[in-house]
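Only a single protein chain was left out; the remaining protein chains are all shown in position.
By written order: A and B. Residues from 1 in each chain.
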Amino acid sequence: MAQIDLEEIAHAYMADPREVSDYALKRIHNVWQDGGAYALLGPSGCGKTTLLNVISGLLTPSRGRILFDGRDVTRLPPEKRNIAQVFQFPVLYDTMSVFDNLAFPLRNRGFNEKDVKKRVHEVADILDLAPFLGKRAAGLAADAKQKISLGRGLVRRDVAAILFDEPLTVIDPNLKWQLRCKLKEIHEQLKLTFIYVTHDQVEALTFADKVIVMYEGEIVQIGTPQELFENPVHTFVGYFIGSPGMNFVPFALENGIARVGDAEIFLGERLAGVAGTATGELKLGIRPLYLEVHGKKVDQGVEARVKSVEDQGSFKILTAIMGGHPVRARLAEDEPVPQETAWLRFPTDWIRLFSDDRLL
Amino acid sequence: MKKRTLGLIVYFILLMLPIYWMLNMSLRTNADILSVFSLYPRHFTFENYMKIFTDASWYSGYINSIIYVSLNTVISLATALPAAYAFSRYRFIGDGQMFFWLLTNRMAPAAVFLLPFFQLYSTVGLIDTHIAVALAHCLFNVPLAVWILEGFMSGVPKEIDETAYIDGYSFPRFFTTIFIPLIRSGVGVTAFFCFMFSWVELLFARTLTTTSAKPIAAIMTRTVSASGLDWGLLSAAGILTIVPGALVIWFVRNHMAKGFAMGRV
Partner (left out) sequence: MDKWEDNRAWFLVLPVFIIVAFSAIIPLMTVVNYSLQDIFGPGQRVFVGVEWFKEVLSDKRLHEALVRQFIFSGLVLLIEMPLGIIIALMMPKKGWGASLSLVMLALPLLIPWNVIGTIWMIFTRPDIGLFGAGINALGIAFDHTASPSDAWVTLMLMEVWHWTPLVALLAYAGLRAIPEAYFQAARIDGASAWAIFKYIQLPKMRGVLTIALLLRFMDSFLIYAEPFVLTGGGPGNTTTFLSIYLVKVAVGQFDLGPAAAFSIIYFLIILLLSWLFYQVLQNVGKGEA
């Protein structure tokens, strides 16, 4: 178990990086607490797998240092770092039994056979693999195989962190949920540092205590799922998290009112004050969940033309055009849906203002 | 790492020695070769190569070989790809027996089969055509191609096929646009082996041809005359027989080295 310090990490795959865009990781400077469950979330190519490989030691970063509990491990190879990794596809030693697979990391480190046996049985019990120990690993289902990969990490008592690189990609959708619960349970039981890479926000939000959102080689926000949902610090986070993502409309500030085309949104004194200090391009953001929809004119309501309504089962998504921009609202299943014209109300508590894509 | 490179260099030097010797001899006259031992050609001559390039009975041998070898490679790959897919993905009546039977066709001692082969191809009127040799070489190349390709295909997780079929791909479209690119290293290796085995085979090629499709390997045996072998000419011809195959492997080398990247679906 360990606290992980990332000091000024940057990495470029090319030998001679010149411009900022040459870097797959631009600047990562962070401390990850011992025993935390972290999820690295971001779209493909955002640098999350690169960061994972820097932590596991499969890559040496171009710049910066990594400390595990204060010990500099930047130049150490993976086997000296006490980390374990579960890959996207199950990686097993096909010719070995499940027992031998789990025992492999211990035997390589010269443990005596008695300790190996005891530890393998403990871990097999935790992972519900005990009935399969004598079987050949190659014949098992994908979820059992991924558990074995995880088990090879868990058998080592000294393991500092377990890294997961999109581990549920090959798992049946109905088993994904089970396996995710199992991971969460193991995390609570063993209090290991878990780092989980995914592009699936549902996985990230249900698995992690802290979600690290990455975008174009940078960490844009670290926070609990709730923080990311309510207070995204960057428009990317607002857009990426939540389904559908946050609404963003560019606006101009006029006498405490946000003007969007011909529509006017009431901001209130506090928000207007904040917006007044900004110098960049202004955007107003609001979660579809918090946007109020009315069938007739209401106080501070903005008139909008209804474009479409999608039924998502337990809720509906209404898309309306307001001041030339589409905005979406989430309606409960039993809420009335306006036909052609809707009046949208923006509760000032839930309005977030952004200048040049950064939260004000 | 250093020791490994050194070992490899020593091996390749040893591997290249006989070929260097052939190159050395190809640049000398026969009389020169037979009279003195020399590590390099002292009296450099292109005479041997000139003879091959100007004499139609020589260079047509290369053209004939290239034609039937290319035909054979194309036929072998085209028929073996779907068959290898069937063996790697499906269970069907007689699959195991069929798979092994294919390979048994490489096991027949050619010497005794030559006469029946000649009779068969005479009956269907194919003697002295390129297609006859190409078809005869399918006997050992098609089974080889099926075996090599099946090995590579079995390494591709079946989930990839399932996903593609669920996404609405038809079999031909899935096979050509997704599956073959995935095993391109295997296709490259197979193409090279088909080319190679067909290129060096002599007995069938010589038996089934008389003049208009005669292969280079058969023409090279003509260098044996009453006065003994013309070593210089034979070596030059030998060096030139390496060239087409070397080009083939140059083109497929990246496919061999690349392997396939799992998970890039």
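One rule holds for everything that comes next: a residue touches a chain if its C-beta (ideal position, glycine included) is under 8 Å from a C-beta of that chain, and two chains touch if they have at least 3 such contacts.
Just so you know, these numbers come straight off a predicted model, no measurement behind them.
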Absent chain, residues of subunit A that touch it: 56, 58, 77-79, 83-85, 87-89, 91, 93-97, 104-105, 108-109, 135-136, 139, 149, 152-153
Hidden partner chain, residues of subunit B it touches: 4-5, 7-8, 11-12, 14-22, 25, 33-34, 36-37, 39, 75, 78-80, 82-83, 85-87, 89-93, 95, 98, 100, 102-113, 115-117, 119-120, 135-136, 138-139, 142-144, 146-148, 150-152, 154-155, 157-158, 185-186, 189, 192, 196, 199-200, 202, 216-217, 220-221, 229, 231, 234-235, 237-238, 241-242, 244-246, 249-250, 253-254, 256-263
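We take it that only the chains that are shown with their structure count from here on.
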Whole-Å gap between the CA centroids of subunit A and subunit B: 52
